[in-house]
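Once you've had a glance at the structure underneath, I'll fire off some questions.
Just one protein chain is left out here, and the rest sit where they should.
Here is chain A:
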Amino acid sequence: MTRIGRRLRGWTNGVLDLPQDVLQELPRITLIGNKELYIENHRGVLHFSSEQLRLALVNGSLEISGEGLVIRNILGQELAVEGIIGEIRYKGSEENS
């Protein structure tokens, strides 16, 4: 993404007040209690065990730890996790904007 392009996007966001995930391919994470977790716009599974699930994002990764984690389904870039979710850690490798 070129610098101008990125700036243009940032500007349109500011003007149109659009949600970030639509434009910048940022993950959208929905957590329901500590039981279900929906992640959109992920970039693949890095690690998967019943205690820990690590997902790749566009920039960075997401670490979910808990108990009895199960991927309920994967559909394209959507992923639903079930289980007892204890911790969600967002590790961003921040790109310069």
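By our rule, a contact is a pair of C-beta atoms (placed from the backbone, for glycine too) under 8 Å apart; a residue touches a chain by one contact, two chains touch by 3 or more; residues count from 1.
The rule is short, and it goes like this: contacts and distances are computed from a predicted model.
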* Structure fact -> Its UniProt record identifies the chain omitted here, from "Rhodanese domain-containing protein", "Polar amino acid transport system permease protein", "ABC transporter ATP-binding protein" or "Sporulation protein", as "Sporulation protein"
* What chain A residues would touch the chain not displayed? -> 44-50, 69-76
